[in-house]
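This structure is in structure tokens; I'll ask about it shortly.
Of the protein chains in this complex, one is absent; all others appear in place.
As written, the chain order gives the labels A and B, with residue 1 at the start of each chain.
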């Protein structure tokens, strides 16, 4: 599957300075500790410096400050992890697309599918859809009606794209993702719930990536929106009418409640929950397993996750938590006594 | 897709008092801020009062107290959000069902499918199922054997319904939902796990709604039960032998552990976790991202979620949390000294 490259070609491809043998042959990718003479590797995290000393890699992508430490072939670049991403894409390219519509796929005759697109086995595409150039729709996917999918987007397999979704170019949707299901809209009528029709849709900007089993609800009236280059990990839940700014990344298992707007260049760590009707400004970082219940209008890092402790110690802390109210009174009483002449 | 209505017809449909032009023509639905002269809108949340002042909507559904504030056509009703839900269903009706079984669907010959039902592309239905009148089973769904689906229920697409499931009428199941997979039943036998067969099933009452990628496990021995009008948002996990009372609503990403019983008219906010073998009584509200580890026998609001703070401040709080045990001793010592003659 992989190809063979000369090191100078790789250096040129990523704009790195080459130190060592320009003719070294690279055929594979590996971590520093597992790489052999035909492999290229990288060092981005200083925690792996010792692996650099012992690596048998044919070449290593790293920053200037670390290059002097090693005698192996080096590709020196300011952002080694970015360089690695580029090299990995070069050495391990995506499988070729086979254009065409699989015989078992069901495509409504009113939909348009570009000739360069690939529609997999057992795909279902409803009426009025527009599937762009080089789009891949993997096996078992269901596309409802009136859906636009921009060119070069890839729906890996078994995704659901609901009615009216507008998806940009180069979007990647991983298996099991559900885009455009109804939001959780309910009105309480005396003694039971009645469903509030969800008539908005979902807009996904260019270059977004949507993780496996992630869900993005359609808007209640207006649309749910992901601007360009938004990156969602697996099992993320985005409720109706949420808006997520460009270049924001959200890690696994995060939930965002309805009508909340998140800014650009935010990073939300795993398993956090963000309440509804909030405004989070640009460049906010939320740490793992935090609960965001108020709007945030200053960039910076926020959190409320509690690192776990040994059970006995944590149980005592829980007991103390229940006593804080009492302590407040005792502390105040002590201070009052202090001020009295004794 | 939408139709045209006279305002007086809408008023009559929802039982509202009409103020303004009864012949006003309504063709669409929109928020106050986006509505044009052909749109009807609503005001339920006073936070949007300013939008009311500036709206160009052709008519607004609102309560008496807000109607005097505006010169636009009004539909006055006690519960504007309920009125909105009804109007939205009227103006934006669900797409018509096309009865019949898609040529690509696989239906076991021992199953019964009502003639008015619609079975979508690439659906698989096992033996011994009963699919009721006007039921919709969307593309890519898998129905195992011996499943009952009550009339007017809609399985949007790509759902899984396990063996023996009993589903009532007018139930909605969103894409990716898994109803009736095995519960997490394991017995530890000296040095390894053995699987405990899960022989119960799932019962879903009338008018329930099950969110996208939500999972409801079959019972271990007896059944897992949702009574009528239970509403589950996306990515909710309901473990084996849970029972959820009628009219209870559970928001996204909540997990309920095995054998817990939740009462009627409860509301569980997003990302909360509810332990196993508990009894939660009727009319309990759990706030967002709370952990419920004890039974609750008094209606009311409960929680343990901690709103996030700026990182530095939260880090100091975490340090303090670790000191509470020590503080307890210091506080006691100070009080003891106080009581001594000095």
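Everything that follows uses one rule, which is that contacts are C-beta pairs under 8 Å (C-beta built on N, C-alpha and C of every residue); 3 or more make two chains touch, one makes a residue touch a chain.
Here the structure is a predicted model, which is why all the values come from computation and not from measurement.
Participant: If I consider the whole complex, including the chain that's not displayed, which of B:178, B:202 or B:266 touches that chain?
Facilitator: B:178
Participant: Name every residue on chain B in touch with the hidden partner chain.
Facilitator: 104, 106, 122, 124, 140, 142, 144, 158, 160, 162, 176, 178, 181-182, 184-189, 191-197, 199, 213, 215, 217, 221-222, 235, 237, 239, 253, 255, 257, 272-273, 275, 277, 285-287, 290-294, 298, 300-304, 306-307, 309, 313, 316-317, 320-321, 323, 327, 330-331, 334, 337, 342
Participant: For review purposes, identify every residue of chain A that touches the missing chain, sorted by number.
Facilitator: So the residues of chain A touching the missing chain come out as 29-31, 34, 47, 79, 81-82, 84-86, 88-89, 92, 102, 104, 120-122, 138-140, 156-158, 172, 174-176, 207, 209, 211-213, 229, 231, 233-235, 247, 249, 251-253, 270-271, 288-289, 305-311, 314, 318, 321-322, 324-325, 327-328, 331, 334-335, 338, 342.
Here is the rule we use: only the chains that are shown with their structure count from here on.
Participant: For chain A and chain B, what's the span in angstrom between their mean Cα positions?
Facilitator: Spacing between the chain centres: roughly 25 Å.
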